[in-house]
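Every protein chain except one is present and positioned as in the full complex.
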Amino acid sequence: MSALLDTLSWVLLTLGGLSVLIGGIGALRMPDLYTRMHAASVTDSLGAILVLGGIMLQAGWSLATIKLFAILLFLLLTSPTSSYALASAALLAGQRPFADASQDGEGPE
Amino acid sequence: MIVMFGIFLLTLLVITAIAIVRTDNLFVAVMLMGIASLLIAANFFLLDAADVALTEAAVGAGISTVLFLGALALTSERERAKSWNRLLSFIVVAAAALILIYATFDKPRFGDPEAPVQVHVAPWYLEKTPEYIDIPNVVTAVLGSFRGYDTLGEVFVVFTAGIGVLFLLGGGKAGGAVPEEEIDEGLRHHLIPRVVGRVLIPFILLFGLYVQFHGEYGPGGGFQAGAIIAAAIILFALLEGENRALSVLPERVLLGLMACGPLLYGAVGLAGIIFGGNFLDYSVLSSNPVKGQQLGILLIEAGVGISVTGVLLGIFHAFAARDS
Amino acid sequence: MELLGIYNYWVFAVLLMTGFYAVVAKRNLVKKLLGLSLFQSAVFLLYITMGKVEGGTAPIFPEAGAAVFSNPLPQVLILTAIVVGISTTALGLGIVVRVKEEYGSIEEHKIQEIDER
Amino acid sequence: MYYVVTIATLVTMGLALVRALLGPSVYDRVLAVNMLGTKTVLLLSVIAFLYGRPDFLDLALAYALINFIGVLAVLEFFRSRALRRNAERGARQ
Partner (left out) sequence: MNALAQHLPALQVVVPMLAAPVVVLLRPRGLAWAAATATSVLAFAISVQLVQAVLEGGPTSYLMGSWPAPYGIELRVDALSALLLLAVTGASVLALVGGRDSLDSQIDVGRQPYFYAAWLLALAGLCGIVVAADAFNIFVFMEISSLASYVVVAGGPDRRALPAVFKYLIMGTIGATFYLIGIGLIYMMTGTLNLADMEFRIHAVADQRPILAAAGFITVGLALKAAIFPLHVWLPNAYTYAPHMVTAFLAACSTKVSLYVLLRFDFFVFQDNLTGHAFQFAAYLMPLAILGILVGSAVAMFEKNVKRLLAFSSVAQIGYMMLGASLVTVAGLTAGIVHIFNHALAKGALFLAVASFATIAAGLRLDDLKGIARRMPWTFGAFVVAGLSLIGIPGTAGFVSKWYLISAAMEFGAAGLPLVFIILVSSLMAVVYIWRIVEATCFTKAEDEPASGASASPVLVAVLWLAAAANIYFGLAPALPLTLAGDAATELLGHLP
C-alpha cells in the first residue's frame, strides 16, 4: 500500500515538475501576451495541483496536509483570478491579441 | 545539491539587480524589485532563516511594492536623466568592492560550526531559551526578550516613519484632475477579483492572527503578522475603493493603532520596573518567571503587531489619499 | 560547501555595489531609493550567510529530537534591519511625492535648475 | 524525487525571469512576476519537505497571499493611471 502511494506521489511530482517546466518554456517562447498568459496560467494551476498533491501523499494524514490543502486552494483561487484581471487590464489598455496583431504591430507598451 | 540551488537563486538575483539599475522604466524597476525580494527571501529560507524569509516576503515583496507603486502613481514612471559622474561613481563603488573582496579572504568558512559567530554568544541563546523562556522559536525569544530593547527601538523606527509620512503628506490634499467618485471606486467593476478578494480577506486576516500568535512556536510574530493584516486591509481598499476602507478604519483609528502599539510595548517595559525588575524584565510579571517571560513576549508581540498594522495602513492611506 | 560560502560573499559584494552605484550615479529620486533598498538587502544577505551552520536547521525547536541549529542572532538583527529599511523607504517615498508636487519633477538636476533660477 | 521538482521549478523561475527582463509590454512583466511568485510558493513547499521541516509551510501560504495582493495592486495602478491620463487629455481639450 505504502509502496503504491509512494509510486503514485512520485508520478504526480514528476508530472508536476514537467508541467511547471512546460509552462515556463511556454511563457518564454509564445509569440504574444495572451498566448504566453495561456501557457503560464494553465500550467500554474495544473502544476500546483500535481506538485502539492504529490507532496500531500508523502506527508500522509497530518497538519502539513491541511496546510498544503490550504495553499492549493489559495493558489487555485488566486492564480486564475490574477490571470483574468491581467488579461482584462491588458485588453482594456489596447493590447490586441496575436490574431489582429498583424495589423497594428505589437501594440503600445 | 541544496548548495547548487542557492547558487542558482543568487545568480538570478544578481541578474535581476543589474536589470533594476539598467532599466529606465521605473515601473519595470519596481516589478523587478519585487522579483529580487522573492529571490532573496527564497535564499534566506535555504539559509535556515525562516522568520527572516517570511518578513522579507511580506515586507519586501508585498508592502514595499505597494508603496513604490503608490509613489509612482503620484510622480512619474520614466527615468528621464542619464546617470552622471559615471566614472567617479564607478571608482567609488569599485574601491568599496575591492575592500569587501579583500575582506573575504580571512573570513571563516561558510557553515563552519567552529566559526566565532557559532561558538560565542549564540549557543547561550540556544541553550538557555528552554530554561528561561521555554518556547520553541529561539528567534522569537531573542527578539522579544534577550534583545527586546532593540525590538522596542525598531517599533519606534516604524512609528517615526509613520508620523513622518503623515507629517509630510497628511492634511492639505493636492488636487488632482480625476473626479473623486471615479478614482475612488477601486476595482469594483472587476467582478471576479472582487468576489474572490472578498472571499479571501477574512481568511487572510485569520492567517495574520495565526502568524501573530503562533510566533512563539513557528516562524512568525508581530512584524510579519502586522504586515499580513495590513496587506489584507490594503486588498480591501484596492477592491472597494479608498473611501470604503477609510469608513471601516477611519484615520483617527489608524492613528490610535499607530500610537497604542508602541505605548503597549513601553508599558510592558515599565511594568518591569514597577514590579521591581529592570526595564523590559518580564520575569517579574508573574510569580513564575518563565510564565512571566511568555506573557511579556505575548504582550510585546501584540504591541508590535498593532503598531506595524497601524503604521503601514497609515502610510498606504497617506499615499492613496494624495491621489484624489 | 566551500564554493557557496565564497559565492554568497561575492554576491553580497556585487549586490551591494549595484545598489550603491544606483544611489550614487542615478539622478532619479525613485531610482535612488530602489538602489538603496538593494544596497540594504545585500547587507541582510551578509548577516544571514554568516549565521548558517553546516547541516543545521532553522533555530526553532522541532517537536522531536535535538538537532544542529543555525545561529538565531543574525536573524534577529536582520528582522530589525528589514523593518528599519522599509521605514526609511517609506519616508523617502513620502519626501519624493512632496518634491514632485513642489517642483513638478523627480530628477535631481532639474530640481537644481529650478532652484537656481 | 523532490529534487526533480525543485530543479524544474528553479529552471522555470529562471525562464520567468528572462520573460520579465525581455518584456516587451509591462503586462508581460507583471505576468512574469506573478508566475515567479507561484513558483516560489511551490519551491518553498517542496524545500520545506526536503529539509524535513513541514511546519514551515506557513511561509508558502504567506507568499501565495502576498503575491495575489501584489498583482491586484499593479492592476489598481494601471486603472488609476488610465483614469489620470484620460482626465489629463480631457483637461487639455
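Going in written order, the chains are labelled A, B, C and D, and every chain counts its residues from 1.
Basically, a contact is a pair of C-beta atoms (placed from the backbone, for glycine too) under 8 Å apart; a residue touches a chain by one contact, two chains touch by 3 or more.
Quick caveat, the model's predicted, so the values are computed rather than measured.
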Missing chain: touched chains present in the view: B, C
Absent-chain contact - pick from B:T23, B:T140, B:Q212 or B:S283: B:S283
Omitted-chain contact residue, chosen from B:A259, B:V290 or B:A321: B:A259
Residue numbers in subunit B that touch the chain omitted from display: 99-100, 102-103, 105-108, 115-122, 124-125, 128, 145-150, 152-154, 156-157, 159-161, 163-164, 166-168, 170-171, 255-256, 258-260, 262-263, 266, 269-270, 272-273, 277-283
Residues from subunit C at the interface with the omitted partner, ascending: 16, 20, 23, 29, 32, 36, 39-40, 43, 46-47, 50, 73-74, 77, 80-81, 84, 87-88, 91-92, 95-96, 98-99, 102-103, 108, 111-112, 115
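Here, only the chains that are shown with their structure count from here on.
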Busiest interface, counted in C-beta pairs: B-C
Chain centre separation (subunit A, subunit D; CA means) in Å: 12
Whole-Å gap between the CA centroids of subunit C and subunit D: 20
Set of subunit D residues in contact with two or more other chains: 13-14, 23, 26, 30, 32, 53, 55-56, 58, 61, 65, 67-68, 72, 75, 79
Two or more partner chains touched - positions in subunit B: 50, 72, 187, 190, 193, 197, 200, 218-219
Which chain pairs touch, all of them: A-B, A-D, B-C, B-D, C-D
Touching residues on subunit C, where the partner in the complex is subunit B: 1-22, 24-28, 30-31, 33-35, 37-38, 41, 44-45, 48-62, 68-80, 82-84, 86-91, 93-98, 100-101, 106-110
In the complex, subunit A residues that touch subunit B: 74, 77-78, 81, 84-85, 88
Subunit D residues touching subunit A - in the complex, by the definition given at the top: 1-2, 4-5, 7-9, 11-16, 18-19, 23-28, 30-32, 34-35, 38-39, 41-42, 45-46, 49, 54-55, 57-58, 60-61, 64-65, 67-68, 71-72, 75, 78-79, 82
